[in-house]
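First, the structure itself, so that you have it in front of you.
Complex shown without one protein chain; remaining protein chains in place.
Entry: chain A
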Amino acid sequence: MKRRITFIQRVDASFDPQQAVLTASSLSVRGLDAAREDRITVGLDELPEELRAVLEQSHELHLRWASERSFDAAVPFSSRVSPGLHAHYTPLESESSSEALCTLLRTIVAPNKDTQFKGCSKQEESFITPPLLSTRFASSTSLQYYTYLPSIQSLVEYIQNTVCGKNRTDGSECHTRADALLSADSVDIDYDSDSHALTVSGLWNSPPTGGWTDQFQKPESAADQIEFGLLGADAGLEPEEIKMGGLLAVVGQDKKLKPTMFSFPSRHQQLTEPSSYTVSFAPPTGLHPTMSISMPRSSLKRPPAPSDATCALHTYLTLPSTIFGDQYQLATTDPLFLESHNLVALRALAGEMDLEAPDWVVQRWGSNWLLELATPPEAEDGTSAPDPSNWTATIPLHLRYLPPSETGYRTAHIPWPVVFWACTTEDDTKMSVNPFDRTNLGWDGLFGPRTLFYQLQPAGDRLVEEIDVPVLRLEGGDSYFQGKYIELGTCVVISLGFIWVLWRLARVAWLSGIGSKPAGTVHDKKE
């Protein structure tokens, strides 16, 4: 087992050497004002049997969870996914069908009793295959799954019950570390069959009140290792580079903290000027809600990418099956439609596209949409006063029919999409040398390997929108709103209508038979 603990201090944060003290057997930090990433790498043989069975069938498995709380991402951890749990998976054998991964996911997601979220039953039934439209994807897993997940309580309990086994000597330590994940902004879990190792990363973008105070003991086993880093990040010499400097140590090996300075290319970059966006659905949402993504115009300056790079603003939507886009409507090339919504084009889509199916018929979790957004035209001369109004892109969406409920409504939870600039460069940069590199986010695989990403920061208290979906109201008890009254009412009215028409026909037949000579009318038919 290997642990890597990285504290990233902002440029303006204060630091006193007394705040990080290394001894022969431990390292302690006190009141540290920093972002923090904890990364634990565990070999396959150290894992419980149940988990190993799932991983041994996997070629790649990447879980990405993001909190729905708003947070400011710190360099070099600026990449984002929509709030909730994303699973990116490639089985070892492409045709293999297994319920093991779904069983694992259900354990992690449970006890989410909200039935409108698609439970995972079998991966080929619940996962979607990205992407359908794009031909420019570089690398992505073959299957993808998403579920709304406000808290990872169940994941933490799962780790405590199975990974922090009773036979481990660091059982209580393991429990504490797992509990700490509850306050993380995002959690990544990665496995691939080449390394045969599982990596769990937690990210906290801001410290708890009073700063980070913690102690890291030298591991008892010689096979285990704890790496420590206390770093600051800054822009590198090249636009695609990040420069980092600070102190590094391996606990129990190094005598003192070693000063260091290094730089590396990074696919995820920070925008130099603060830039934010908000997401909303204008009421009344009806059955056809329109998603609005609003950004201050000042947020929409071209990112500081190399001058030869082509940059475009994108949004990547993660839509649960309750809500969907019409691929024919959104894939249009009609400039009038696109301009009226401030869209440029639909770049990629995957998942449930059925325009007619109710939610209970849809099996897979939902759909993903990559759209290129328009940006405001540059002012002719730089001297004009900045336009204070927001720039808003809108995406027309549609709701599926949901099962009846007692209130007449059901709630659809729609995570905010991510909004980012993608800048494609010509250089052949090796992004993977980045020790903090992050891939398999869903949207990154839809771009070439030489693309730089600049995230806009979502600005809101909660990064999930709730829509009240009107449904058939069915109540229990003595209420009139019961299924049986609908059945009875329909049956009675149709039957009465049927009998009425039959009665009218019977009268006609009685009065004038079924032949061609109606009684009582003069009929001068030719002889």
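A few remarks follow.
By our rule, a contact is a pair of C-beta atoms (placed from the backbone, for glycine too) under 8 Å apart; a residue touches a chain by one contact, two chains touch by 3 or more; residues count from 1.
By our rule, contacts and distances are computed from a predicted model.
Within the choices "Vacuolar protein sorting-associated protein", "GPI mannosyltransferase 1", "LSM complex subunit LSm2" or "Growth hormone-regulated TBC protein 1", the name that UniProt assigns to the complex's undisplayed chain is "GPI mannosyltransferase 1".
Touching the chain that is not shown, out of A:T6, A:T285 or A:Q455: A:T285 (per the contact rule at the top). Checked against the full complex, the one of A:A87, A:A184 or A:L474 touching the unshown chain is A:L474. In the complete assembly, the contact with the undisplayed chain comes from A:E339, out of A:E99, A:E173, A:E339 or A:E466. Although one chain is not shown, part of chain A still touches it, namely residues 283-288, 328, 334, 336-337, 339-341, 353, 355-356, 358, 360, 401, 403-404, 407-409, 468-474, 480-481, 483-484, 486-487, 489-491, 493-495, 497-498, 500-502, 504-505, 507-509, 511-512, 514-516, 518, 520-521, 523-526.
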